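Note that one protein chain of the assembly has been removed; the remaining protein chains are unaltered in position.
Here is chain A:
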Amino acid sequence: MRFPTAPSPHLAPSNSVSRIMLTVMGALIPGIIALVWQFGPGVLVQIAIALVAALTAEAMVLLLRKRLVLPALMDGSAAVTALLLAVSLPPLTPWWMTAFGTQFAIVIGKQLYGGLGFNPFNPAMVGYAVLLISFPRQMTAWLPPVDLSGFSLSFADVASVIFQQESSLAYDGLSQATPLDLLKTQLGLQTHLDEIQSAGVFGGLSGKGWQWVNFWFLAGGLWLLWRGIIDWRIPLSFLGSLYLINMFFFLYDSSIYPNPLFHWFSGATMLGAFFIATDPVSASTTPRGRLIYGALIGILVFVIRSWGGYPDGVAFAVLLMNFAAPTLDHYTRPRVVGHRR
């Protein structure tokens, strides 16, 4: 790595963990607004629950570990974990699931490994994966987007569903499979792709509502890139490899594999590419390592979505590549200045 340094005097930017975390939170706002617009205010309640759970869990573990509580809470890393987990959850997830998933993410996914900077896995995705494999029914039931259902839930409705378990009947009636979920189950029933995509939830680039959510996460992600918070390599190689492998199979048999833009704009692709895979702690850190890391995540996402057991695979793909990141770093170490290879 070269650090081009101009002669003094220098103006140092206030580069700190909390500044980065605040910028990330800011970049999430367009996507969150899109989620509220399309899927109702449930995501706001989820964010509130997740924030409370994450901050209390972090504070308790820090107290147990006899560390300074306030500086660690103020750096915003726990809040970012909570935000990322909350925007991944279905809007009407029961409150105890959100709280449990966030606490698991903070306590077991992050603090047990030594806290910020030591966690080998992305904590938010640890929490998400735990919830997904433990409660698959609740975790795959999303609300229909407002473009499709035509009605929007009020804040009070949403809060009562989330906090009262007895209204789960209404919840079952409201919720509906996501485009990715529907695609998977219908393809399993040998339905033709054109026929599936004529269903109501599909439309535009991917699914109604979903394309907007992904579009605004993409916009927020590009802003992060522009601010220099994340490296361009991971999102580019992630989206590039997802596009290429998808294009290959689309050209091979377009009656089973949807066109590449569908996968780009459905599920958690954009959120994963810009906000989750780029986690500075758990991702690969070398330039070439990042290219490989992102590319393999893209391939894994396609593989899990097309042939795996779960409708979306971003969380699993990121976790699997987190395992591989230290090895990638080892084999892609950049040349030290002045040394031959």
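Note that in this section contacts are C-beta pairs under 8 Å (C-beta built on N, C-alpha and C of every residue); 3 or more make two chains touch, one makes a residue touch a chain; residues count from 1.
Keep this in mind: contacts and distances are computed from a predicted model.
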Chain excluded from display, named as in UniProt, from "ABC transporter permease", "Ion-translocating oxidoreductase complex subunit E", "Heme lyase CcmF/NrfE family subunit" or "Ferredoxin": "Ion-translocating oxidoreductase complex subunit E"
Of A:34, A:130 or A:296, the one touching the omitted chain in the full complex: A:130
Hidden partner chain, touching residue among A:108, A:161, A:180 or A:317: A:108
Positions on chain A where the hidden chain makes contact: 108, 130, 133-136
